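The complex is shown incomplete by one protein chain, all other protein chains being positioned as in the whole.
What follows is chain A.
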């Protein structure tokens, strides 16, 4: 599904190398987690994959089912099936959540040559998905993320994910700012979306989220590269021992 090879990325403005030869492959249907200390380049990876400005790829490749992501505009990546759940979802006053969501869903369908959803079908679908995430009809009517609590914003991200039905989901510290109940709600939403055709890359600081969203593989990232990969036990090891020993072990 997602294949990243020897990816080198620097900040455009600062000439600072962030990713230094990162390689990673997430096969279809799997959940991979990335953990790593602050400043290891986790968020940069999610932004580069989804096409945010300000980063320059100096070497390497990233492909989704063999198609190069790095040459595409952000909206083309989305239409190709990539989704990034933001660590800090953006507030957009004056634009209704529903209007935005419907525009996004239909823009992607159109880009893929599919028929647009009628307003009736869209409404039915969004109401069902929203109810599963305990998103009230009032939240759907409000402007995008405006006046939402931290938990509500993250639930809204998962709602977008459910509506857009991407093949490859990247979640950037979705657990940050969530209380226990909200984390369960968000995790349940994600688990409901797991399927043999859909993959997840879950970026997190804490093992806690991985109790709810069970990963197939855990990667440890440091200094712009994946330094160690393993099963879910690797996350537990990080939780118990911190990164120090682990990083010393891999040099």
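Note that in this section a contact is a pair of C-beta atoms (placed from the backbone, for glycine too) under 8 Å apart; a residue touches a chain by one contact, two chains touch by 3 or more; residues count from 1.
Everything that follows uses one rule, which is that contacts and distances are computed from a predicted model.
Missing chain, UniProt protein name, picked from "Transport permease protein", "ABC transporter", "Cell division protein" or "SufD family Fe-S cluster assembly protein": "SufD family Fe-S cluster assembly protein". Checked against the hidden chain, the listed residues A:92, A:192 or A:250 yield one contact partner: A:92. Of the listed residues A:107, A:123, A:140 or A:193, the one in contact with the hidden chain in the full complex is A:107. Interface note: of A:73, A:115, A:138 or A:249, the residue touching the hidden chain in the full complex is A:73. Of the residues in chain A, those that touch the hidden partner chain are 50-53, 73-75, 77-79, 83-84, 86, 89-90, 92-95, 100, 103-105, 107-108, 111, 143, 160, 164.
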